[in-house]
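One structure, as structure tokens, below. Some questions next.
A single protein chain has been removed from this complex, and every other one stays in its place.
This part shows chain A:
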Amino acid sequence: MSRAVKPQRKALNTVLAWGMGLLIFFPILWTVLTSFKTEAEAIADPPIWFNFSWTLENYFTVQERSNYFRHFWNSVVISVGSTLIGLIIAVPAAWAMAFVPGKRTKDVLMWMLSTKMLPPVGVLVPLYLIFRDLGLLDTRIGLVFVLTMINLPIIIWMLYTYFREIPVDILEAARMDGAGLRDEVVHVLLPMAVPGMASTVLLNIILAWNEAFWTLNLTAAKAAPLTAFIASYSSPEGLFYAKLSAASTMAIAPILIMGWFSQKQLVRGLTFGAVK
């Protein structure tokens, strides 16, 4: 900051910003707090803030009653699986478009992006029927396939914008020093491409983890990831706020942590490089 700022002004900013931040974050904080309460404390009026009997019981109950970790594992398999398969398909394509751009590269990229604009509900019926006929309904492999296809354009775009920033001159320099094609790729290009690939993977796991249209429509009990599992809590069954909070906290915690690490990439990835 080059401008000198009065301490009073800075203090005011701090109070305002922290107030807004806590207000926006409050529903998450409240969910986490509630997950450690008993059901009676969870709905107490007036609400109990911190002065309750902290318990882990809800977490155990959620696991016992509904085999929580199976759904957690489904989420892991589906989000990581679809991201890695997408990466394997996307890396060669993004690589070729970034380093050997042709006249129509831009058209191909724009067309790929346009597939993302297809509203999912427009192809819900045929996909549902295809899945039914192939026995893919409520299977993890089916969801991995769908999420791979949904996120493939984003993966290709992100990789493309990262690869394009790798200076090509450095290849020529390596070649002058007598590096072969293999050395070029392994020792020069790959180390420069890895950070971009890592951010791409991170963002896509987040997107796949939270995807809630296909996961809700194509799964039932067996292959349901956390998005669909949590939705089953919408049927009212008496006192359940604390258990709902425990299930929710476990469902969002891993991705919240990953998300905080990928803030910068998030902007870039979700705007297809338009804002950096």
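We take it that a residue touches a chain if its C-beta (ideal position, glycine included) is under 8 Å from a C-beta of that chain, and two chains touch if they have at least 3 such contacts; residues count from 1.
Going forward, contacts and distances are computed from a predicted model.
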| item | value |
| --- | --- |
| Undepicted complex member, UniProt protein name, chosen from "ABC-2 type transport system ATP-binding protein", "Sugar ABC transporter permease", "Thiazole synthase" or "Cell division protein FtsX" | "Sugar ABC transporter permease" |
| Residue among A:Asn74, A:Ser199 or A:Ser245 touching the omitted chain | A:Ser245 |
| Touch list for chain A against the chain that is not drawn | 1-3, 5, 9-10, 13-14, 16-18, 20-22, 24-25, 27-28, 30-31, 34, 43, 45-47, 89-90, 92-93, 95-97, 99-102, 106, 108-110, 112-130, 149, 152-153, 156, 168, 206, 209-210, 212-213, 216-217, 226-228, 230-231, 233-234, 241, 244-245, 248, 251-252, 255-256, 258-260, 263, 266-267, 270-276 |
